[in-house]
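Input: a single structure, listed below in structure tokens.
Excluded from the complex is one protein chain; the other protein chains are retained at their positions.
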Amino acid sequence: MNTSATPVLEVRNVTKIFPGVVANEDVSLQLHQGEILALLGENGAGKSTLMNIIFGLYHPTHGEILVNGQPVVMKTPRDAIKLGIGMVHQHFQLVPVMTVTDNIMLGDESVKAGLLDRRAVAARIRELSQRYALEVNPDAVIEDLPVGVRQRVEILKALYRNAKILILDEPTAVLTPQEIEGLFDVMETLRRQGESIIFITHKLKEVLRIADRIMVLRGGRVVGEADPKRATQQQLASMMVGREVILTVEKGPAHPKAVVLDVQGLRATSDLGEPALRGVSFQVRAGEIVGVAGVQGNGQTELVEVITGLRKADAGHIQIGGVDMTNASPRRITHDGKSSHVPEDRHAYGMVDSYSIADNLVLNQYYLPPFAKAATIQQGAIAEHAKVLVEKFDVRTPSIYTHGGSLSGGNQQKMVVAREFSRPIQLLIAAQPTRGIDVGSIEFIHNQIVAKRDEGVAVLLVSAELDEIMALSDRIAVMYKGEIIDIVARADATREGLGLLMAGVKHEPV
Amino acid sequence: MGKQRYRITSYIIGGILLVFLVMALLVNTTSLGENTWLRVFFGVSALNFTLRASVPLILGAMSGILCERTGIINIGIEGMMLAGAFAAFVAKTSTNHWPLMSSLLFGVAVALAVGGVMGWLHAVFSIRYRMDQIISGTVLIILAAGISAYLFDRNAVAEGKFGAIALPGLSQIPVVGEVLFTNPPLTYTTLILVVVIHIALFYTKWGLRSRACGEHPRAADTVGINVNRFRYMNTIIGGMLAGLAGGFLVLEAVGQFQEGMTAGRGFISLAAMIFGNWMPFGAMGAALLFGYTQALQNELLLAGVTTVPRQFVSMIPYVVTIVAVSGFVGRVRPPAAEGKVYETEGGSE
Amino acid sequence: MNASSLRRIGQMLLIPILAVFTALVVGALVMWIFGDDPLAAYRGLINGAFGSARAWSTTIRKMTPLILTGLSVAVAFKAGLFNIGASGQFIIGTVCSVAVGINFPGLPAFIHLPLALLAGIAGGVLWGFIPGALKVFTGAHEVIVTIMLNYVASLFAGWTVYAGGTQGQTPGPLWDTAAGPISRTPEVFESARIPWIFGDPYRIHWGVALALLVALLMWWIIFKTTLGFATRTVGANNKAARYAGINVKWITILTMMIAGGLAGLAGAIETLGLNHRFAPEFTGGVGFDGITVALLGQTNPLGVVLSAFLLGALDAGGARMQFDSGVAADIIQVIQALVLAFVAAPMIIRQLYRLRKPSDQVEATVFSSGWGR
Partner (left out) sequence: MKEKRFAIVVSLLLVFTLLLSACTATVPAAPAPQTGGGEAAPAPAANIKIGLVTDVGRVNDRSFNQSAWEGVKQAGTALGLTEGDGFKYIETQDSKDYADNIQQFVDAGFNVIVTVGFALGEATTKAAKENPDTYFIGIDQFQGEALPNLTGLVFHEDQSGFLAGALAAQLSKTGTIAAVLGTDLVPPVVAFGTGYELGAKYINPDITVLTTYHPGEISQAFVDPEWGAATAKQALDQKADVIFGAGGSTGNGALQEVAAAPGAGTDVFCIGVDTDQWETLPAAHPCLVSSAMKLITPSVIDLINNYAASGTMTSGNYFGGAGLAPFHDFEDKIPQEVKDKLDEIAAGLADGSLTTGYQP
């Protein structure tokens, strides 16, 4: 590490203002050759905006960027790529129906006699993957590949363009602990070969494990730098959120009662027509939280969809409160099954952007009294209901008639939670309940989930965040390739143990 | 799995074509041709009619493929065709005094240009002004119908149209030569265009980028491809192809313009595109099928072999379209990002 | 509350009004460029639409079916469906109502007329059910299917009155045997006719009141009932609707059936009130105009009434415009296309008049989510 040389990348006093929002304010940073710089911050801290500016997707309102000491203006990503900057996006930017070769050369194609020279590109990919130990098959189609491999393709895409500066945006979010180790190995290889890396994350442990230097962002500003050799998790966490954070949720011991949700031998098919669930069986009792852990895409989404009636089960049985609900309609499950569902994708499923908050709050009860009388909608009752819930669940909005779509992410989630938590239920299914929202809202929602449990509701919690699972669950089920590979009591669970399970390695019973 | 199904479909289609070829040869060269029904199904006139009716559909479907592969839904093909037809007519009539060929080629050029303008308009509406793409298409259809009717100078008469060119040697092959190698120039052009577009789409830089814009515009953007520029470009080229279809109608098929002369061909092109799974050869196959149903309809009427009310005979192409769209849509896969506005601060718009 | 809701209505009306105004200006420009006199044209247009009692009556007569076909398209839009099939549904509605109207002599009017109207609705419902069901069960996009069904409807209707062909084909079942070689139905019985409000020469019948009533009913259903809530939810967010326990498939089919029924009713009213018979040259052009009406009315049933009035007036004035000024009436169609464009892309109008976007308004209706999805 050579800090005296010119930094390969320097950001000077960059401010970015979106209409009504200051996303970055006076941010400066330096990146040196062969360095892994970690950029730490919670959701909405402005990390992604900053990286998009460096990658030419956004343009700074003020400030400048220097590459190798030269001020540069990047109008499009093409300019950034030319300057040797490569980015691995949090959501992979790969075309699912195309091959690895096509994806990698896209935008930087090699052409022979007017036609694409796929053979030459594939050879180059093989060469690169050998050099950096990133194994992929150039002829594979992206949609057939597992997540970890897709990430390798993304990294190869940057290397293919001779990137000297790599930006990795939340690269560990979708990986198992073992895959994360693999990624770190790759990052170290890259560093040895002289690449410079910006590593964006909100996970404290990872930062301490891999980074050479840590910068913390909060509210769009740089709030501090830290040396991983000296910093502690607590220190970083408080820098990140601006106050002391409680990393664990306060909750008493569970008192499980009768079985509420009983799933036996459930099988289902994914959108792509492949088996997604291969015989899933488990139970959730009243007054306990069962967490479902697993790497994304192992059937969790389909599991929730089948239980809530959004997807057809091919085989198996579901009972809710002792009543058979296999392939029942969503309405019957919600109404007769007295269950609530906080959906994984709140925008797609949980709410209607163009509806007012009041209407969104009765989305699945609009047909019931007092909101409807003789098939006519009772606006008064709906408004009354909305006023109470907005107050109780602290949804920050100018009015109950504001469009749901114009709320912030956290408030939208609170709106969904308010609707789902406010009626008498026996079963709560919460999928990724805190994805993409601010820490304050996370705490609030976590407390609400625990409160529901203590009221005697059976809770099924699905989350990609292992920390969340560990903090809330009384029992943890791990899904792997459409099966529940094991269910462990919280007390017996360790990160490492769960990580092995998530990778499909079943530990021997002790 | 998709690939294998595709291969099976190709075999089936190839088989059907072969049976057709054999039957056509037999019917048109042997005494089998004395059977009226066989003549209706396999006669040279049925095959010629099929190709002729298919040309505008093929061009329309190619127009649709170009637009939709980059993510712009184009139901305005009908309007673009009509505009192209009208433009070709105006160009032809105002250059009647030129030598026939140059006047016709000028007509083709103008049809392409005006089709391109319509495509550009569609792109501006749906990209710059974020109009719903289906509505934008509808606007183009109404606009083209209105403008062409309003400006149509009914005293203008186009003199002459493209005639058939028999390709030396090839046109001597029995039946095949008569059907495939004795055609007017725009028909040849269309068949060549299908091959060119297929190669361009799947084996060139432009095609790779275009498809990326339609499947995952963000991915294209992040590697420095200007998504909206591609969308503009391809919608304009798509418009030109639809304009060429209109030019075909005026300069090659008819020789005159008539209000509303596209008569739903733009819509059937769309069905052909969907049926053909957004593939040039698939769409051509579908267009030929639709053309064949039209030929059959006319052959049946001309031969007078059936007393089924002719309205029901005329329904064949439309019913086939509905059946095709219902039977295949679930199984084909449209470009993923179709119909969605792509917005980025870094883009051109 | 009152002032703010007034302002909201004003906001809603602002864009359509400016859109119409701009379209008229651009239309004038087009006329001027091509050597027509726009002032004379518009004078004729206004004369033909509002210049006399007869002009008014023509406007109202033209407006009546447009209200219903506009509603048909608008209701489908509410559920996220694009019904280009209103013309086919209109034609089928016409044929079905005539089939009842020319049969059952001696039936009292209070039975015969409602029966004929219901038959028209039923025909439209069937013609809406087909694309709805195909969309739900096979994924066929309703745009293609409804367009194809328009052709099928027109051919089918042609067959019902077919006078018999020269090539051994038999006459259609509704053909007026007394008409000789002419393809048309007999006139419907007196008992199946919608009575006049004003007879000749105004020829305004009670169908217009019925259409207005239906518009009011649709407004109530869409905004005040649980069915309307479900329908709007399906249109606004299909997935959320499924999540909320709404039977999306059923709502899709039902909405297409209602849309078809409305267009069918339009056909029935037009026939039983005005034409009293069907002949193949009666086309379903009002069905296509329904798209413009619905979009101009912002898919709100009450807005549809206003925009149907406007389009009816344009239609009524067109003939007079040509008569007085010699400007081809086709320019009306150009103006319609422009109105549609400006309404569907409010950004154009905003840029033109330097308007700011109201903060709490979801921009631009979006229907297209790709084919077969």
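All chains are identified by letter, namely A, B and C, in their written order; residue positions are counted from 1 within each chain.
What we mean here is this: a contact is a pair of C-beta atoms (placed from the backbone, for glycine too) under 8 Å apart; a residue touches a chain by one contact, two chains touch by 3 or more.
Only a predicted model underlies this, so the values are computations on that prediction, with no experimental measurement involved.
Chemist: Mind giving the shown chains that are in contact with the missing chain?
Modeler: So, taking every chain into account, the missing one touches B, C.
Chemist: Which of these, B:44, B:305, B:319 or B:336, touches the one chain of the complex that we don't see?
Modeler: From the options B:44, B:305, B:319 or B:336, the contact with the absent chain belongs to B:44.
Chemist: Have a look at B:105, B:254 or B:305 and name the one touching the chain we're not showing.
Modeler: Hidden-chain contact among the options goes to B:254.
Chemist: Touching the absent chain in the whole complex: find that residue among C:163, C:197 or C:302.
Modeler: That would be C:163, which touches the missing chain.
Chemist: Taking the full complex into account, what residues of chain B touch the chain not shown?
Modeler: 43-46, 48-49, 52-53, 152-164, 249, 253-256, 258-261, 263, 295, 297-299, 301-302, 310-311, 313-314
Chemist: For review purposes, identify every residue of chain C that touches the missing chain, sorted by number.
Modeler: 34-36, 54, 58, 154-155, 158, 162-163, 165-166, 180-183, 200-201, 274-275, 279-283, 285, 318-320, 322-323, 326, 328-329
The definition used in the following text is that only the chains that are shown with their structure count from here on.
Chemist: To reach chain C from chain A by way of touching chains, what is the minimum number of steps?
Modeler: Counted as steps through touching chains, the separation is 1.
Chemist: Look at all chain centres (mean of CA atoms) and spot the one farthest from the centre of chain B.
Modeler: The most remote chain is A.
Chemist: In terms of C-beta pairs in contact, which two chains are most connected?
Modeler: Of all chain pairs, the one joined by the most C-beta contacts is B-C.
Chemist: Could you give the separation in Å between the centres of chain A and chain C, each centre being the mean of its C-alpha atoms?
Modeler: Distance between chain centres: 47 Å.
Chemist: I'd like to verify one number: the distance from the centre of chain A to the centre of chain B, where each centre is the average of its C-alpha atoms, in whole angstrom.
Modeler: Here the centre of chain B sits 45 Å away from the centre of chain A.
Chemist: Of all residues in chain A, which touch chain B in the complex?
Modeler: Checking each residue of chain A against chain B gives 55-59, 75-81, 87, 89, 91-98, 102-103, 105-109, 111, 114-116, 157, 273.
Chemist: Note which residues of chain C are touching chain A in the complex, please.
Modeler: My answer: residues 223-230, 233, 236-237, 239-240, 242-247, 360, 362.
Chemist: Looking at the complex, which residues from chain B come into contact with chain C?
Modeler: Counting only chain B, the residues touching chain C are 73, 75, 125, 128-136, 138-139, 142-143, 145-147, 149-151, 264, 267, 270-271, 274, 301, 304, 307-312, 314-315, 318-319, 321-322, 325-327, 329-330, 332, 334-336, 338-339.
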